[in-house]
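Every protein chain of the complex appears in place save one, which is left out.
Labels run A, B and C following the written order; every chain starts at residue 1.
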Amino acid sequence: MSNRKLKMGMIGGGPGSFIGAVHRISAAMDGIIELAAGAFSSSPEKSAETGKELFLPSERVYGSYDEMFEKELLLPESERIDFVAIVTPNHVHFDPTKKALENGFHVVLDKPMTFSYEEAKELNKIIEQTGLLFCLTHTYTGYPMVKEAKHLIATGVIGKVRKVYVEYPQGWLWNKLENTDYKQAIWRTDPSKSGIANCMGDIGTHAFNLAEYVSGLKLTKLCADLNCVVEGRTLDDDGAVLLKFEGGASGVLMATQIAPGAENNIKIRVYGEKAGLEWEQDNANSLIVRHPEAPDQIYRAGGNIPYLSSFALENVRTPGGHPEGYLEAFANLYRNFARCLYARKNGETPKKEWEDYPGAEDGLRGMAFVEHVVKSSNSNEKWTKFEL
Amino acid sequence: MSNRKLKMGMIGGGPGSFIGAVHRISAAMDGIIELAAGAFSSSPEKSAETGKELFLPSERVYGSYDEMFEKELLLPESERIDFVAIVTPNHVHFDPTKKALENGFHVVLDKPMTFSYEEAKELNKIIEQTGLLFCLTHTYTGYPMVKEAKHLIATGVIGKVRKVYVEYPQGWLWNKLENTDYKQAIWRTDPSKSGIANCMGDIGTHAFNLAEYVSGLKLTKLCADLNCVVEGRTLDDDGAVLLKFEGGASGVLMATQIAPGAENNIKIRVYGEKAGLEWEQDNANSLIVRHPEAPDQIYRAGGNIPYLSSFALENVRTPGGHPEGYLEAFANLYRNFARCLYARKNGETPKKEWEDYPGAEDGLRGMAFVEHVVKSSNSNEKWTKFEL
Amino acid sequence: MSNRKLKMGMIGGGPGSFIGAVHRISAAMDGIIELAAGAFSSSPEKSAETGKELFLPSERVYGSYDEMFEKELLLPESERIDFVAIVTPNHVHFDPTKKALENGFHVVLDKPMTFSYEEAKELNKIIEQTGLLFCLTHTYTGYPMVKEAKHLIATGVIGKVRKVYVEYPQGWLWNKLENTDYKQAIWRTDPSKSGIANCMGDIGTHAFNLAEYVSGLKLTKLCADLNCVVEGRTLDDDGAVLLKFEGGASGVLMATQIAPGAENNIKIRVYGEKAGLEWEQDNANSLIVRHPEAPDQIYRAGGNIPYLSSFALENVRTPGGHPEGYLEAFANLYRNFARCLYARKNGETPKKEWEDYPGAEDGLRGMAFVEHVVKSSNSNEKWTKFEL
Partner (left out) sequence: MSNRKLKMGMIGGGPGSFIGAVHRISAAMDGIIELAAGAFSSSPEKSAETGKELFLPSERVYGSYDEMFEKELLLPESERIDFVAIVTPNHVHFDPTKKALENGFHVVLDKPMTFSYEEAKELNKIIEQTGLLFCLTHTYTGYPMVKEAKHLIATGVIGKVRKVYVEYPQGWLWNKLENTDYKQAIWRTDPSKSGIANCMGDIGTHAFNLAEYVSGLKLTKLCADLNCVVEGRTLDDDGAVLLKFEGGASGVLMATQIAPGAENNIKIRVYGEKAGLEWEQDNANSLIVRHPEAPDQIYRAGGNIPYLSSFALENVRTPGGHPEGYLEAFANLYRNFARCLYARKNGETPKKEWEDYPGAEDGLRGMAFVEHVVKSSNSNEKWTKFEL
């Protein structure tokens, strides 16, 4: 099986989709995955249109994902898709993922995992039962310097963690964008498609995932303040959460979509008993390590950087100083997923660095986070216990 | 009276004092204030030693502030001190300030205002009754670009305020510094000298003051999580506070002393309905104005910058590109205080830009902030109403 | 022809090649080019090995580029490669490019164009005669904010250009790396493979190309100081050049490979009669526009940025705040080249934004630059006239 690229079928990603193109670029970049089929839209016409633009043969472009699963299974394994990439709105995560898995296809799924926490729990069981590979695209954990940060903490460089600040400031929903025809704004602010949270589901889960990933700590309780800032919205477009982690560390999570001019600069700072770490997406190839009594250090991404851990080095493509960005971080998720899939096909044990991509547990915890912050925000009690 | 420099008497600021030297440099910088007398320590020997180092005539160096008030009043007005600068630990704020005012001396007082909220309320009354000038050294409101930020918000440039993020990360108390002979660490972590809060009193009040100053909004309720991170401490050395302001804006305040490697980078971000503002001390001469649909702008400090408001221009000394820093911001408080004092002596109306220095109300609100965050942190209720 | 991806054959890029992988990633990223054939090494075994790793069918992996041209021409046009990407060392640029063109294949060639200026002149004629598409991968002109800078200057935003500073500091040859088995260091410092210049050929030409591209001005004379810093080298590893442009503007170009710790931060600053522009690779998604009497502006890359020109917008893939980097800039060259190739195949007129990729004239001027800086550095005359 290793004598060909892995074959990917895409669900969603039709006309106007931002994240569909991101998934396709990320999958294509490293020359180990090819887009082989797709059900790009619930409209068969739109699906066909997208498939044509992507140079897919028309027989591999489907009018629905049900059709895709059915027809692909009829193909010989050498031609059949190996996995699906699901890039639909939140309310269309559960069903195609469930069916993909039940039909034997591995899955890459856009976050958050599902429409509701209940769905996430059920999906988690299916993933476990099928034993298939599952990747949830929490992009930011794909950055090499985020991986280096996690590694430095895991190996004790900053000492026991005391404090975690994580923030995700955006401004794209600063005004009533959903009143235009901007598709993404429309569904994200619509409770029937987004779920019980907008901002916290979309970017709060990214921040939460990043905090747990880098710190290596699990959340134990939280206190949330969600806001619905732009008039007429029914879901949160802003929020802040006080955090408590196992072992006593505390933290603050801030996520907003209504800060005009803020783009996408997700940032994390973690302080331990001996040192601190700071990383932000706008300066993605640097990791600042702060010391109380020695000069701060700037760790840099790059394939030739001798002091980096294997976790960072397995996730770069160029020498230091050739900036890699969002698409490469996203592609790292795909590449690691693909490397694990190749290993499985070849009966080999994947490297631990490859297995380090977000999966089912991240998805479940993310949906639990959404559930708990909404509950906390509606409560007069200060602390809400976080439990799955 | 305007044919001489203003004469300052200092209380505190003896051997080992950090803030005493800061006050003296700030007062001296602009050539309009001279240090004329001092009671620098509760130890008369140490006071004398400091006085000699500062080239003061021995007869103007006192063994106590009581003595200073008594003796100075015997001098002719042309030689007598005009005001006192009080730079002692928190538990020695109330008494010398009260007595200074009651003896007719104007006062510059280091923050926080007092040891307790009760003292602050009483002091506030005395300030009002005496009608004397009172400046509380909330340094950061002295920065020209902080004043510009306030001005831009006040004149509607960012629209109605939605969100305030303010943070003050420090690391100097990352370990048990109070076990050494480091004077400032000892008293700040000592409830008998600091009051009911350490971190929130020392830097939390700065952050709170900055948030209200820049946004122009008053806090209405809060939800605090204070932590005592380094083992053996009885007062907070870390904390985070969710904020609600009049008019519906929300915010987050973070202050910590236990982030190893963090220095002093107080930072504020305010987002309104139309634009956002970002300022941080490490880049003090720039103010970033973010726009949702136009290039972000970098406002710069400098006496020759044509687009700055009079509030910024009255608080610089050099053309753009000659960085002014912490000491100049501090000196701006002194210079504005002195300009108002000159005006009063000359029977003139001071410019509104000069009157824009922190005073009694800031002090009272700061102590109320300390009172409320401690109360909230101890409470299971999420929100604590903020009221004076 | 537009119903399939463009087919690329690669020459060079075998084991140990840095730039071969960069070309492949860049070509693959946008899903419009597929690697269909290759002669990856002068060793047929190594070529075969690389071909296998890249999942190419063995019959499309060749032992030499001569063989590739011969065999590909036997294939039906629908399967045959459309163009070649040539990623060999400098001394193997001329021959394969010449033969590719003479056999009717369009060409993407890594810079500098050739081993010598004489070769460049000859190649230029062949390109002109064949009328085929030719792209020279001066990566940095592929960055959207570099294109925006060029556009702002071309439309008069900064006024007539006065001053150009361009710099390319590297440190990778800070020690005798060519004494190890590091392939790239070995050939770059070898006059029989690199030509008459190392540093100026490798990165000096990038800086020169960037300066002319952004400013829109042509060089008229120069004064160069090349240095051979690390003992034992025969080619320059460092240099600086004073520049004079048509219309009277002056400039400075700095390129070095021996600055320990410097990575790859190519930077350009252009000042005109009204304003200035600053861009650097380490902050690639921002373009600073400096104004003498108004706040500086930060232009940002992103598909949703309303104020950007079409030249920038045609060269991004994500909304603002999702950093795109070196690989995306490189991919922009490929995408524009491919769009023009599609247009040609379809008999359509390409957009002017697509035609904006570096080509034959850039290559010729770059080699003339190398020729002139070496001549100038060896001369006692201050100024050397720059002429093709």
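To be clear about the criterion, a residue touches a chain if its C-beta (ideal position, glycine included) is under 8 Å from a C-beta of that chain, and two chains touch if they have at least 3 such contacts.
Just so you know, these numbers come straight off a predicted model, no measurement behind them.
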item	value
Visible contact partners (per top-of-document touch definition) of the missing chain	A, B, C
Contact partner of the left-out chain, one of C:E178, C:D238 or C:E314	C:D238
Which residue of C:K46, C:R290 or C:R344 touches the chain not shown here	C:R290
Interface with the undisplayed chain - residues on subunit A	289, 293-300, 306-307
Chain not shown, touching residues in subunit C	158, 162-163, 165, 167, 169, 171, 174-175, 223, 225, 227, 229, 238, 240, 242, 250, 252, 254, 256, 258-262, 269, 271-276, 289-292, 296, 379-383
Touch list for subunit B against the chain that is not drawn	3-5, 18, 21-22, 24-25, 28-32, 35, 52, 54-55, 170, 172, 262-265, 281-282, 284, 300, 302, 304, 317-328
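What we mean here is this: only the chains that are shown with their structure count from here on.
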item	value
Self-contact between copies subunit A and subunit B, residue sets same or different by half	same
CA centroid of subunit A to CA centroid of subunit C, Å	34
Rounded Å distance between subunit A and subunit B, as computed from the means of their C-alpha atoms	43
Residue numbers of subunit A (touch at least two other chains)	262
